[in-house]
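Only one protein chain is missing; all other protein chains are in place.
Up next is chain A:
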Amino acid sequence: MDRSVASLLDLIHEQYERWRTGPPLDGAELARFFNAVGRTAAVIGRSDIAAEAERLIHRLNGQTERQWTAEEALMEMAPLLRCFYEAGKGASAIIPSSHCQGPKAAVLLCGNDPLFFAYVRVALQTVPWRFTTIPSLEQAAASMFRISLDCIIVSVKEGEWENPDLAVLLERAGQRPYLPIVIVSRDEGKEGRLKGYELGADDVITISAADELFVRVRRLIEKKRKIDDLVLIDELTGVYNRKYLPRVYARLRSDLERYGVPSCLALLDLDHFKQVNDRFGHLAGDAVLQKLAAFLRQHTRGVDTVVRFGGEEFVVWLAKTSKREARAVLERLRRQFAAEKVEVDGALLSCTFSAGLVECDEPDRPLDYWLRLADKALYAAKRGGGNRIEEAVREENGSSDEALRQAPTDRRRWRVAIVDDDELVRMMIADLVCKLAAEQKREADICEFDDGLSFLESPFYQSGRQSVVILDRVMPKMDGLEVLNRLRQERKPYKVMMLTSRQDERDIAHALDRGVDEYVTKPFKWLELEARLRRLLKELDA
């Protein structure tokens, strides 16, 4: 870049910094500034810049009253910046018209060069890239693992090559599986470029070649995509990700075919993980995940495989292990992990996990089959209150497991509990449910209870199968809200409709807050009651 043009850019940068720290500026001041830039540009022989400045001043005339923040002023002068970065030496526009699109990507812009970044943002408006700007290299290095990124563009000024923060940033980026780094520099010298490559940059672009930026960055992002597809390691926890599972299964299946030794697949899920995230934040959640992954790797054999299945679910695949042995191993892991502590911001957390276990002893089954069985067992473990291991139940005749087979027929029946102290109400609603069931050609199991306590003690409640519970708000012995609290606490899979004669809005909001699915007031509008009940029953099928 021409020396004089570069110093004019520096001038603009300085002015921007002053605006940034000062109060909002008015249109007149901005116009004066553009005027000054235009005159200087004319003096150094850049009539294109001068003309653009003239145009900007003209545009400002329409809005003299307006107050500008530094950021707005910067965006306003984007066309001017475009002249600086593109029009030198007859360079072309940054995006060749033939390549207006590219892959979606998250790009981090870091370095103290707001003018260039403003130019990039505006020039690449049409490209589906999401930009994040962090001016400080140090901060960028610190936050790199918290945001998911596809590329980093670092702006480096002359004399900044030796900045230790730059080295740290590049080193950090190097620790990720693959994260392309592009350095943009005003330095035309070969030495700077070499230094950049040496530090680990994937590309070094000089400002005068800014028009090549889009194409070069896009190429790197596409390359990263391909590499990501090949990577089998989960970034956060360092164990395999689910893409690795088919390979594990292929290996264990051949063991089974050749030597007849089964393996055991266990699907693990952290208990109440959402609460950890909600209460302590996502960083704490990540720490717990890392802890579990490290713990599993450490306490399993070399031939076993640990895979992060997604979210807070892990697969532990124990090679050459029978169901009985696997159960013992998992019980041991469960006990030990419950005793482990994770430190988060000085607080000590302890977590438990539940697991569903299945013995893979039929080589003809696809991987999905085993995962589905393990998932069923895991669900049973969760339903049993968590912190436990459940084995998958399979029918001996081998067609498919019981749970899978029974589900569809079981689903044909609606299970409904009516908890109300008014006998007439129970009768009315039971009659309505029967009518709706007949309408859908279903059968309905209806249980009536005249107070909350007898409902909670009933086998209906304890079975914990999907059902609709119609609950009166005010009852003797145990209040409707209390019953609701209990069943929400125990995570029963019930759809709850609450009946009440209270019409207070706050009451209704309160009940909805506690997890009521429907709320109906007495006296009933019959058609409304019917419609709401129908909707709720239909949700049972979903």
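Keep this in mind: a residue touches a chain if its C-beta (ideal position, glycine included) is under 8 Å from a C-beta of that chain, and two chains touch if they have at least 3 such contacts; residues count from 1.
Convention: contacts and distances are computed from a predicted model.
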Protein name, per the UniProt record, of whichever chain is missing from view ("Sugar ABC transporter permease", "P-II family nitrogen regulator", "HEAT repeat family protein" or "NADH-quinone oxidoreductase subunit L"): "HEAT repeat family protein"
Residue in contact with the excluded chain [from A:V122, A:L256 or A:V425]: A:V425
Touch with the omitted chain, as defined above, among A:G260, A:G302, A:G346 or A:P523: A:P523
Chain A residues that touch the omitted chain in the full complex: 422, 424-425, 427-428, 431, 522-527
